[in-house]
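Apart from one protein chain that is not included, each protein chain of the complex appears where it belongs.
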Amino acid sequence: MQRLVHSVFLLTLFLVAGIATVASAQEGGALAGVAAGSSADYFHNLIGVVTGNWQEYGQLFTFLQGEWFWKIFLAIITVVPTVFFLHYMIIGAKHFDHDGPQIYFFSLYARIVHFVAAISFSLLVVTGLMIIFGSFLGGGSLIRLARYTHLVSAIVFALPCVMMFMMWLKDMLPQLHDIKWMFILGGYLSKKKVPVPAAKFNAGQKMYFWFAIFGGGVMAFTGYIIWGMGADIETVRLLTIIHNVLGMGIVAFYLTHVYMSVFAIAGSLESIKTGYKPKEEVDILHSLHKYE
Amino acid sequence: MARSKMKTSSHAGTTSGSRVTLNPKVARRSFLKLSAATAALTGVAMTAKMTTKAQAADKKEPYPGSQTVRTICTYCAVGCGIEAEVHNGVWVRQEIAADHPVSYGGHCCKGAGAIDMVTSPKRLKNPMKKVNGKWTNLTWDQAINEIGDKMLAMREKDGPDSLMFLGSAKVSNEMAYQHRKFAAFWGSNNVDHQARI
Amino acid sequence: MARVKFLCDVDRCIDCSGCVVACKEGNHVPVGVNRRRVITLDQGKPGEKSISVSCMHCADAPCIAVCPVDAIYQRADGIVLVNKKTCIGCGYCFMACPFGAPQFPKGNVFGARGAMDKCTFCAGGPEEDFSAEEKHLYGQNRIAEGKVPLCAGMCATKALLAGDADIVADVYRERVFQRGSGVNAWGWSKAYKE
Partner (left out) sequence: MTNSLNDIRHAKSMIFIGSNAPEAHPISMQHILYAKEKNNAPIIVVDPRRTKLAAKGTDYVRIRPGTDAAFMLGLINAIVTNGWEDKEFIRTRVSGYEEMVAVAKDYTPEEVENITGIPASETLRIAELLANNRPTSLTWCMGGTQHHIGSSITRTFCILQLVLGNMGKSGGGTNIFRGHDNVQGATDMGILADTLPAYYGLAEGSWKHWCKVWDVDYEWIAGRFKSKEDMSKPGFTLARWYEGVLGEEKIYQDTPIKALVQWGCGSNSNSQYTRVKRAYDKLDLLVIVDPFPTMAAVACETDNVYLLPSASQYETSGSVSSTSRQIQWRNKVVDPVHNCKDDYQIMELLVKKLGFAEPFYKNIKQLPEDITRELGKGSLTIGYNGQTPERIKLHMENWHTFDVDTLQAIGGPCDGEYYGLPWPCWTEEHPGTPILYDVSKSVAKGGLPFRNRFGDEMKYEASGRVENQLAAKGVCNPGSEVEGGYSEFKDVVPGTNWKTDLSQKTIKDAIARGMAPFGNARARCVVWNFPDQVPIHREPLHTPRPDLIAKYPTFKDKPDHFRVDTRFESEQKPDLVKEFPYVITTGRMVEHMGAGAETRSNQYLAELQPEMYAEINPRLANDLGIRDGSMMTVESPEGAKITVKAFHTERVDEKTIFLPYHFAGILQGKSYADKYPEGTAPYVVGEVGNAVTNYGYDIITQIQATKDGLCKIAKA
């Protein structure tokens, strides 16, 4: 599953980079507005003034938004849960001994921060998806409310985001053993409880963390610009494309995180509430965790 | 997510209902010719197919019983025609005077907003004078009496030439004529208007 | 079914903004929302040209394709309309439009864009014809009355043509023929895929 997520992420990066290159190459020229010789030149200049380089970004945006975005999102929100469902069926959840020794894993502060982040982030994802699938829901005031909620959640989410960054930065720094973790995909593909190489956070969590921090930053910035149309139309188009594509990755990660916490590791929801994790779980999934 | 490119609104049927003619081809052709000729002048080429003036039975109007008043734009000297639609004594909208022989319905931005001359909230609403630097409302009688008394006193003291009368190129011929006649009856040639400049 | 089109003749448009005010005054469009506007290039230089731009009511309209809530629809006669009650003001139609037509009045929540507003070809909206609601949200419904759009009807020089595509094309073709030049109508290739 993570591989799929990876590939989507890479694809996204590739796409974004590609568009950005084209964008910089095309800059200028469009608005030149010099004395137009032929009517074709004139029309070209005119449309440049009216809507920027529509042929380049407008058409691309129309194509992606009209044909692809909703389909990809649909695929993500159906395929990812299906895969997890199969995983759950075949491999099943990891059960750890909750009656055994407990380790105080998350401080109260961390839990509150995470809780606020979780709520607002969930809202962001849900309302974002509501907007994407607005026509199924009939549009109108419901989706308008979703839009407003999207904005409010985004603002709310920004704060815990920063706090989490400062709180967990040290633990989230990539380490060599993360590669090993990746190779065995965190051991989720087997039912055996073999200790996997991970400290406080495993490589998957780290990816999610960084994705949330950087992706979240990009989402916040692009979202802010799109909300207020605070740039020229070509930039707005580009940012909207980025916002959507990045959104796909985030939705996928979000679903993964939800699956992990709610289903894949029985009781992990409890841990983030109470702050305690079973020692067994820590020893297996976070084998390198250093006890204080 | 069915993205139907063509969706018919609930009422599109009534506004674009089909016309029944015995020989639709002929009817369309002749009508086309006619409307093409007018379109060249008026810039609008709406065939009945589109604008279907719905048959008398289901004919609806936004302002039932309104009247159309033909009048003339008050901005420049081209003298464009205006068709004003008046409903219950209120000028509700400006229609296109498509067959005015000079303007053919055309207006610049000023004339297109002619209705604003009547509806503008910036209009003066009452006779006024300044009292200690503050504008104060007057009744018409008060205003005319005060002005008249001052003018008569001035005429008595300084003679009729102490008045300058600036008339207007924005009033009717009748009023313009009265401006000049007023000056003559007042007894002064100190009368002029914008045509001077 | 005949199809409506707009055509602005650049050789005739004199940048008088008559169409702009005709539209605003006739439909009570708030200040700041421009269903139609005139754009002048190379002002004061040789080759200065002006053109009046609004929604072109495209065939295969991009705005319809990108609208996430399907608020925009096209009538059988080609007129593209928006249902303001469905619209969420996301602005995607503005990004997709080659003519910059969609307009967004300031909404009252968080400075959000209100429902999209654009040229209706003077055909009102999805509400009942001539209802107070239709008038309030979209302005006049002249098409239902059998009347023509205000902008073209009031165009000072008849640069702006509106109506049955065939006749519009005829009128323009005749003009071009008289001028002895082969100018293409602006926007038609993009809007109507010709």
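Chains: A, B and C, in written order; residue numbering restarts at 1 for each.
Note that a contact is a pair of C-beta atoms (placed from the backbone, for glycine too) under 8 Å apart; a residue touches a chain by one contact, two chains touch by 3 or more.
Source: prediction; values computed, not measured.
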Out of all the chains shown, which come into contact with the hidden one? B, C
For chain B, which positions touch the chain that isn't shown here? 41, 69-81, 84, 86, 89-91, 99-104, 106-111, 113-114, 116-118, 120-133, 135, 138, 140, 143-148, 150-152, 154, 158-197
Identify the residues of chain C touching the omitted chain, counting contacts across the whole complex. 11-12, 14-18, 20-21, 24-25, 31-32, 43-46, 48-50, 156-158, 175, 178-180
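One rule holds for everything that comes next: only the chains that are shown with their structure count from here on.
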Tell me which chain's centre, taken as the mean of its C-alpha atoms, is farthest from chain B. A
Interface with the most contact pairs, given as the two chains involved: B-C
Identify the chain whose mean C-alpha position lies nearest to the mean of all protein C-alpha atoms shown. C
Suppose each chain is reduced to the average of its Cα coordinates; what separation in Å results between chain A and chain C? 39
Where chain C touches two or more other chains at once, by residue number: 65, 70
Please output the residue numbers of chain B that touch at least 2 other chains, ranges allowed. 3
Which positions of chain C touch chain B when the two form their complex? 1-2, 4, 16-22, 24-26, 60-61, 64-65, 70, 73-77, 81, 123, 126, 128-130, 135, 140-141, 143-150, 152-164, 166-168, 170-171, 174-175
Enumerate the contact residues on chain C facing chain A in the complex. 10, 39, 41-42, 45-47, 49, 51, 53, 62, 65-71, 83, 85-92, 94-100, 104, 109-113, 183-184, 186-187, 190
Per the touch rule above, chain B residues touching chain C in the complex are 3, 5-12, 14-16, 32, 35-36, 39-54, 60-62, 93-96, 98, 104-113, 115-116
